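A single protein chain has been removed from this complex, and every other one stays in its place.
== subunit A ==
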Amino acid sequence: MNKTYEKYYVPAQSPWPIVGAVALFLIAFGAGNFVNEVTKQQPGFGGYMLAAGFVVLIIMLFGWFKNVIDESMSGLYSAQMDRSFRQGMSWFILSEVMFFMAFFGALFYGRVIALDWLSGGSNNAMTFQLLWPGFDAMWPLLKTPGGIETQAMPATGLPLINTAILVISSITLHFAHTGLEQNKRGQLKLMLLVTLLLGATFLSLQVYEYIHAYRDLGLTLASGFYGNTFFLLTGFHGMHVTLGAIILLFVFFRVLKGHFTPEKHFAFQAAAWYWHFVDVVWLCLYFFVYVL
């Protein structure tokens, strides 16, 4: 092996991780109390603690990323460091995939196994006859065994438009990336801006769809297994799109400041990977939640 190794940058002490730990404590402890207070409609400190946690978290993120960006811009990071970041981001995205797998797994189990067994499938004839006589297994589950009724969200219309928007945003982001690699800064800025606008449009339409579901369709978080999986899958996806859009926004600001070169642009790359990832999640989600 004749590879030459540059010095690997190990940062000196940093105050940000402990600030972040305090932030997560405030968020978790605050949320734990807040959930109880909200559901019982009692006053309490949980909400304030939760909010304080997010404020501290945002301060931490600004401070931490400022350090990292300064170090990166002053050339402290070797190619090996860049690989560490890339690999770290890839494994993080894998963990996110597995998080969504838990909910997709629940969806498949509910549709294929739980509904079948509730209506007497496998060796559950007595369950059906004694506990849930008259239950009709169907998907979407418009009437639960307990009798809650709802309407299904159609696959055409708004969801289809949203799918198109998200796919197009992935394509525009790809063109932003090629613009960066070919040092066409104008294309980079324009395509990044278009991606951001598409992301914002997607999120607005999602909010509209939720209002429509609650107001017109009677489809809520509490309307049985169909409502659960619908809202948790689309909800967590929406949260990820929001996070991805915020990351892209900061990447956009950095582009405006002249950061990133055709060779070195890990932050851009990571944001783009994340965006493509949430796009793929949406395609799976659209197929399994809306279409099938």
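In this section, a residue touches a chain if its C-beta (ideal position, glycine included) is under 8 Å from a C-beta of that chain, and two chains touch if they have at least 3 such contacts; residues count from 1.
As a convention for this text, contacts and distances are computed from a predicted model.
Missing chain, UniProt name from the options "Cytochrome c oxidase subunit 1", "Geranylgeranyl reductase", "histidine kinase" or "Glutaconate CoA-transferase subunit B": "Cytochrome c oxidase subunit 1". In the complete assembly, the contact with the undisplayed chain comes from A:L141, out of A:L141, A:A213, A:A245 or A:A270. Of the candidate positions A:G88, A:G134, A:P154 or A:P262, contact with the unshown chain belongs to A:G88. Screening A:I113, A:I161 or A:L256 for touch with the missing chain picks out A:I113. Checked against the full complex, the candidates A:P17, A:G134, A:G157 or A:P262 give a single residue touching the omitted chain, namely A:P17. Interface residues of subunit A facing the missing partner chain: 1, 3, 5, 7-8, 10-18, 20-22, 24-25, 27-29, 31-33, 35-36, 38-39, 64, 80, 83-85, 87-88, 91-92, 94-96, 98-99, 101-103, 105-106, 109-110, 113-115, 117-118, 122-123, 131-132, 141, 144-146, 148, 220-222, 224-228, 231-232.
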